[in-house]
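Of the protein chains in this complex, one is absent; all others appear in place.
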Amino acid sequence: MNNAFKKTTLASLASACVLSSGLASAQEDPVKLGLMLPYSGTYTALGEAITNGLTLAIEQNGGRLGGREVEYVRLDSEADPSKAPQNMSRLVRGDDVDVVIGPVHSGVAMGMLRVAKQTGAITIIPNAGLGAATNQLCMPNVFRTSFSMWQNSYPMGKVAYGRGHRDVVAITWDYAGGKEDVAGFEEAFTEMGGNLVETIYVPFPSTEFQSYLTQIASLEPDAVYTFFAGGGGVSFVRDYAAAGLMENIPLLGSGFLTEGNIKALDGAGEGVLTTMHYAETLDSDANRAFVSAYQAAHGEAPDTYAVQGYDTGAMLVQALDEVSGNTEDQAALIEALAGVELQSPRGPMRFSASHHPIQNVYLREIRDGEHQVLDVAVEQLEVPDDACRM
Amino acid sequence: MDLAFFGVQLLNGLQYGLLLFLIASGLTLIFGIMGIINLAHGAMYMIGAYLVYDLTQRLGNFWLAILIAIPIAILLGLIIERLFLDTLYKRDHLYQVLLTFGLILVLNEAQRIIWGGDVHSVSVPAPFDASLPLTDNLQYSVYRLFVMGVCLALAGVIYWVIRHTRLGIIIRAGAVDRDMVEGLGIDVRTLFTLIFSVGVALTAFAGMIAAPLTSIAPGMGDSILITCFVVVVIGGIGSIKGAFWGAILIGMAETFGSVLIPSLASMVIYLIMAAVLLVKPRGLFA
Amino acid sequence: MKHEAILATRGLTRRFGGLVAVNDVDFDVKPGEIHAILGPNGAGKSTLINLLSGEIPPSAGEVCYRGKPIQGKSVRQTARLGIGRSHQKTNIFPRLNCLQNCELAARIHMGGVFASWRSRHRAREVSRRALEVLETCRLTHRAHTPAADMSYGEQRQLQIAMVLATAPTLMLLDEPMAGMGREETDQVADLLASLTDRYTLVLIEHDMDSVFRLADRITVMVDGCVLESGPTEQIRRSEKVRDVYLGRHDEEVTA
C-alpha cells in the first residue's frame, strides 16, 4: 500500500492513542524533503551547490531531522517557469513531501508559490530573490533562507554615496530580477541625495555589451552600478575592464555580479565592489568550520549558494528538533521554523515577520582573486516587506 | 550624439555584425545547398567555445587549441551528417527540425556532463591582449580588431570560393536549383557531407575566436541561434551575400537600437525582419 | 466573329538573365481548334505555355484572351478566366483519390468550397461533373483509388480529367503523352480528338504521329522564335521545318 495511505492511517491511530504521535511516525517514516532545484540547464551549478550545502547540514546532524531518517526527492526544475506549477504539484501531491525546498530561479518561484498557496505546502526558498515572495505574495508556509534583490542592492546605495559618488549610471538586464535589484539601489542612493543619471536595460539574456559601454563612457558618471549574473556578469566585468573604464569609473554591483565567477573573470574583476550577505573569506569560527567541512565533504570550496543550502538544512534541523520530528502538525512546524535563529557561516541570522532572513550585508572587494570583506555595509538588515499581510 | 560617440558605435555595430556573419554563414550555406534546417547550429557555436576553453586549459596556448579544435568540429559535423541527416534529405523539413531539436537537447546535456554548469572564460591571447585608446576614457581591445579582421578575411575567402572556384559554381547552382548540381555530375552525397562539415566548422570556429570576448556558459548557443535565423531570413536563405549584409544590418540595428530606442531594444531585430518580409518575402538578396 | 482568335500574342518575349527563352512571338489560336506547338528541346515551348497561363510574367509583349489583355495575371486568375493547363510533369494530388482530384478541380469553378457548403445541390453537381470527366477519360473504375497508386499512364489521364473538370474554354496541355507507351499514347490521342467539339486545345507534344493526326494547325518554334505557323498540311510539307526541325530530331531522341 501507498506511503501516504499508511501515514494517514498511522496518524489517526496515533491520535487515537493521544500520546506522542510524532514519535509514532518517527519510527516508521522518514521526513520527506522535496528538492525542486535545477539539475540541468543554465543554473545546474547553483542547484548542486544548494543540495550539497543542505545535505551537509543534515549529515552533520547524523543524517536525521527530529530523530527521523530523511528522504530526498529530487526534481529537476530545469529553471523552466512554465513547468513550475506542475512540478511543485508533483512533489506536494504526488510524492507527498513534508517540506519543499526550491527554487533558484525567480520565475519558477512564482509558479511554485501559486501551488504553495493552493496546497499550503511548507516551502523554503534557498535562492530566488524576487521581492514579492515575502512581500505581496507572502504566506505563512513560505520561508526564504537567501536574500531578496532589494536586500543585496539597497546597502550598495548607501555605500556608493558614502564613498563620494554623486552621479551614477545603473545597468542591468531587462528582466524582473534586474529591475528589482536596481530599484533597491536607487532607493537608498537617492534617499541619501545621490543622482541616478540613467538606468540602462539590456535585453535579457544578451551578453553583447559594447554599445552600452560606449554609452557609459560618454555619460561619464562617478560610478556604475550593475546587476548581471552568471555568464552575463563575467562578460560585463571583463568587457568593462577591456574598455578601460575600470580605472576611471568604479564598478559597483550587487554580489551576484561576481559570485562564483571569480575564476572566470580571469583577473578582470580586481577592485570591483559588491554588497552581499556572505563572502567565502568571512573571518568567523562558524564560517571557517563550514568551509573546511564542505571542502572535506564535496572536494571544492563552498559559495553563497552552498551556504544558503546549508542554512536551509540547519534551519530544518533546529525546527524539527523543536517539534520532535512531528511534521503532521503544520502550524507547529511553521511556528518552529519562524522561530529559528542561526549562527550561520554568514553571521547571525533570524527571520522577520514575513519569513525573510534578517542578516548582515557585507561590502566586499575583489583582491587577489578573492572577495575580501571590507566592512559590514548594513548590520542585521531587515527587508521592510510592508505589503505582507499574514 | 556627438561624432566620436557615433563613430565608436559604428565600430561596435560592425564588429558585432561581422561576428554574426561568421556564425550565420555556416547556417545559410547548409540551407542553401542542402535544404537542411539545422536548429543545433547554436549548439555548434557553444561547442566551439567549450572546445577551445578546454584545450587552452590543457595546452596553455589559445592558437594551438584552435588548431586542434577545428578538425574536431569538422569531424563532429561529419558524424552528425552521416549518422542522422543522411536519411532526412528526402523528407519534410519537420523531421529536420525535430531531429536537430533532439540534437540540441543531447548536445547541451553532453556539454553539462563533460564541462559542468560553471561559467568559464578564455584569456585574450598574446599578442592581441592590449587595448587602443578610442576616446579620452574609452579603450578598444586589439583582439576585437583582430576578430573583425578574421571575419572580413573569411568573408573574402568565402566570396572568392563562391565566385572563382568549381565548388563555388556548384554552390551557386545549388542555391538556385538543386537539380542542376546533379546535372553537373557531382557526387551529391560527398558534396553534402563536405558542405555540412564546413558549415559546422565555420560556426564552431566563430565560437572559438569569440571565446575570449565572451563568457562560456551553458545555453550560450540558444540565444545566438535565433539571432542567426533572423539574419538569414533578412538576407535571403542560402545567400552568403545576404547573410553578410543581413548580419551587418542586424549588428548595426542592435547597437544603435539599444541606444536610440531602448524600450524596443529586444524587439528591434524582429521588427526589422517583419518589415523586410512585408516588402520582400524571400529576403533582401534572394 | 467566329474566326477571331480566342488567344493571341503579340511580340511576346521572355528573358532569363541573358538568355532569351521566348523571342518576339506572334501566335494565334482559333476557337475550337487543336493547335500544336512543335520544336526541339530548349526551343521555348514550355516557357511559352507558362507565359500564356500566367505562371511567369512576360518580359515584353502582350497576351490577349478573348480580346482582352491578360499578361501579368497570375496563374490563378487565368484559371478562373477559363484557361486550364496541365504540366509536363505529372501534377496531381497523390494522397487523394481520382474522384477527389477531379472534385477539387471542379469545385473551384462551381462557386468554390463555400458554395458547396451552403448548397447540397451545388455539392452534388460538383460530384456529377467529376464523375463525368472521369467517364470521359475512362477512369470511372479508378474513382476511389488514391492517385499515387495508379499507373503512370492513368495519372497522366487523370491530369487531363482534372483540366476538363475545371470546364475550361481553352486547354494548354504540356506534353500530355510524355513517357507513355504506344498503346497509352493512342488512347490519350483518341481522348483529345474526342474533345475538339467542345474545347480549344493548345498542345505541346513530341510524338509526331499524334501531332499530325490530331492538330488542326501547328506552330514550329526554334530558339525561342516562331519558325513557321500554319495548317497541319502546310507544316507537313514545309521545307524549312523539315530542314531545321527534323534535322535535329534525331539528336533530340538520343538526348
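Observations
For clarity, chains are labelled A, B and C in written order, and residue numbers in each chain start from 1.
Methods note: a residue touches a chain if its C-beta (ideal position, glycine included) is under 8 Å from a C-beta of that chain, and two chains touch if they have at least 3 such contacts.
Heads up, the rule we're going with is that contacts and distances are computed from a predicted model.
A single chain of the complex does not appear, and UniProt lists its protein name as "Branched-chain amino acid transport system permease protein LivM", one of "Cytochrome c3 family protein", "Carbon monoxide-induced hydrogenase proton translocating subunit CooK", "NADH-quinone oxidoreductase subunit J" or "Branched-chain amino acid transport system permease protein LivM". Counting contacts over the entire complex, the absent chain touches A, B, C. Taking the complete complex into account, A:P81 is the one of A:G67, A:P81 or A:P348 that touches the chain left out. In the complete complex, the hidden chain is touched by one of C:H35, C:H87 or C:R142, namely C:H87. The residue touching the chain not shown here, chosen from C:L7, C:A21 or C:V244, is C:A21.
Screening A:L33, A:A49, A:V70 or A:M110 against the full complex identifies A:M110 as the residue touching the chain left out.
Contacts to the hidden chain, counted on chain C, fall at residues 16, 21, 41-42, 44-47, 50, 53, 55-56, 74-76, 79-80, 85, 87-89, 91-97, 100, 103-105, 107-109, 113, 116-117, 123, 144, 146, 148, 162, 166.
Residues of chain A that touch the chain left out of view are 1-5, 8, 39-40, 74-76, 80-86, 89-90, 93-94, 96, 106-107, 109-111, 114-115, 118, 130, 132, 137, 174-177, 179, 201, 203-204.
Counting over the whole complex, chain B has residues 31, 35, 37, 39, 82-84, 86-95, 97-99, 101-106, 108-110, 112-113, 177-182, 187-189, 192, 226, 229-230, 232-233, 237, 266-267, 270-271, 273-274, 277-278, 281-283 touching the chain that is not drawn.
Just so we're on the same page, only the chains that are shown with their structure count from here on.
Judged by the touch criterion defined above, the protein chains form a pattern that is neither an open path, a ring nor a star, and not fully connected either. Taking the mean of all protein C-alpha atoms as the reference point, the chain centroid lying nearest to it belongs to B. Averaging Cα atoms per chain gives one point for each, and the point farthest from that of chain C is the centre of A. Centres computed as Cα averages put chain A at a distance of 36 Å from chain B.
Centre-to-centre, using mean CA coordinates, chain A is 74 Å away from chain C.
Centroid to centroid, with C-alpha atoms defining each point, chain B and chain C lie 47 Å apart.
On chain B, the positions that touch chain A within their shared complex are 2, 5, 8-9, 12-13, 15-16, 108-109, 112, 116-121, 123-124, 131, 133, 135, 137-141, 144, 213-220, 223, 254-256, 258-259, 262, 265-266.
For chain A in complex with chain B, the touching residues are 40-46, 48, 174, 200-208, 210-215, 217-218, 220, 230-235, 238-239, 242-245, 248-249, 260-261, 263-266.
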